Each structure stands twice: as C-alpha cells, then as structure tokens.
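Take this structure first; my questions come after.
What you see is the complex with one protein chain gone and the rest in place.
As written, the chain order gives the labels A and B, with residue 1 at the start of each chain.
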C-alpha cells in the first residue's frame, strides 16, 4: 500500500519533469504528454523487460497512465507558478529518483534476485526514465554529470539490502532509503557536494 | 492481409528514411543498412518487448529484413533522384508513422489491452523507430519538435479505438486511421499547422 502510493508519487513527479522539459522546448500538448509518459514509466519498463516481467507494469494497471495525464495537465496549467524550471526539474527528479530506486530494489528482491542485482535494478529504475527524457531532449543525462546521482541511487540500494537482511520493518526501510537518496541528491544540487572526480588528461 | 501489406510498406518507407539519413552522414553501405534496420523495426521491437510478445516479430518472419535490405538498396541506388532529402525523409516518415500507429493499436487490441493502452502502443510503434534513428544520428527526434507529431499518432489511435468499438469494418478503420495520421503530418509539414505551444519563460 505504501509502496503503491510511492510508485504513483514517483510517476507523477517524473511526469511533471518531462512536461516541464517539453514546455521549455516549446512542444505542443500531446508532445509534452509523450515526453512526460516516457520519463515516468521508462525506468520501470526497462526493469520489467530485463527481469522478463511482461507485459510491463503499466499495461495491466492503467492508473499509472492516468497519473501521467493528470500530472502533465497540472504542470502545464500551473506553469505560471514554476518560473525557475531548472531547479524544479532537478528537485522533482531527485524525489522520483529516491522513490523509484526503492521500488526497483523491492521488485528485484521480490523476484529473488541477489542483493547486487537488486541494487543495479534500483539504479536502472530510478535513473532510467530521466536518462531517456534527457537523451530525447538532446541533453547529457543527469546521471553522467559531475554531481552525485548514480552514487545516491547506489547508496540507497545498498542501505535497502542491508536493512532488509537485518529484518527491519519494511515501511521503515522503504522510507529511510527513499529519503537517503533524495537528501543526497539535494545536497549535491544545493551544496555542490560531490565525490572526487576520476578525470584524466585528454589528448 | 491488408495489415501485413501495410506493415511491410511501413517497414520499407522507414528503412528508406534511415538510409537517407545515413547517406547525408556519409556512412558506408553496411552502416546505412544498420540505421535503416533499427529505424524500420525499432518501434515494433519496443512494442513487442513491452507486451512480452517475444521473440519479437522480425525474428520469426525474415521477410521484414528482406524488405529492409531491398528498400536500402533501392534508396542508395536511386539517390540521384531524391535531392531534396529533408522533405523526402519527412514525408516517408509521415507515411510510416500512419501505418505503424495502426499496426501498433491493432496488435495491442488483439492482446486484449485497454483502449488507452492501445493508443499508447500505437504511438510507440509509430514514433519509436524514427526516434531511435534521430537519437543515433545526434538529432532531436521529430516527436519532440514543434509540429504535430505525437498529436497525429494519438488522434489516429483514438479514432481507431472509437471506430473499432463502433463495430465498423476493419479494413475501413485501418485505412481511415492511417490516412488521418498521414494527412495531419503533411498539414503540419507543409502548412506549418500546429497546436498552441506550452512554452514557459526560461531562466
């Protein structure tokens, strides 16, 4: 129940980021709907295709699509209130990353995947949709930029598998991990927190 | 039978657009074949992977690949005749969009998907291959540009599900919807027809 709510929440906020990027590119309303859709369900779709859990989740439960439509409509109608698009996109993306990382880890563990695989599936679920959005929009995906992004998702996934093994209450684990990912991303955005770079002299 | 013919027609015209983009980028003949191939079968492959209809359609019926090879050969041999590449790519892409949108909706409905899902699958099938072509070629996909594109596919999909529910003859529905999508795209290209934009002041 908590997980289902968080899944729909992540769907909504990722859809909103897709609609915002569409608005910045002067796309029409159905173009915005499509970009919102692939952003919101892209990560989970890749996860399900890899795990062989098909038809994928949004085929059998249309509530996800309804949330995408609603979030897109609210975003476009309310666009007078979110002038500072770039930060809004980053913050909502961080929230979606946290929620979807947990959803991905949870789904992989429920299919008896090993912890290492579960962490990867959490990362793909969390970062996949946003990466598709950015590639389609001709931008380098957030996951490839300097700030902590993959790091946040992997940290959340590792914490999840450790707490899960420790037999802790699932609701506590879910909330703790999603919060960890979200907070790490916010720190990266607002405090320019980052890990040491692995740079190299280029020719 | 009509659907199979249209499917092969869409495969051929999308392959031709891929070969044309390859020619503009000075790729060699096998590179052009690969780009033609992913453009022609990319949308249907995503559709089948999402629906869990695997192995995907072109694995079990090699006629699709033969059409891709033929269309690529004809396109490259006949390149003296299509100087105005940009318009040719757009018009053939519009024809492929119309045909593949119908194929996608039809396939989803045959697997008992809900109408809303069928419309989405039509859009993914129609726009997916061209989006892969454009992303690989380093261009922003047509579906993200200002003119009616997603709108045309969604309009065609909605018309299909409505006419299908109304119990109309399938051939009529197929032809009507593919034509609607094609004509809407042509209007967008040649008359600069577009929906109101959803722009926003950027920082």
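We adopt the following convention: contacts are C-beta pairs under 8 Å (C-beta built on N, C-alpha and C of every residue); 3 or more make two chains touch, one makes a residue touch a chain.
Keep in mind that what you see is a predicted model, and the values were worked out from it rather than measured.
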Contacting the left-out chain: of A:51, A:69 or A:175, that is A:51
Touching the unshown chain, chain B contributes residues 19-20, 22-35, 37, 45, 49, 52, 54-56, 58-59, 62, 65, 76, 79, 82-86, 135-138
Had the left-out chain been drawn, it would touch chain A at residues 49-52, 54, 111, 113-114, 116-117, 120, 123, 127, 131, 135, 140-141, 143-146, 148-151, 154, 194-203
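As a convention for this text, only the chains that are shown with their structure count from here on.
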Separation of the C-alpha centres, chain A versus chain B, in whole Å, is 28
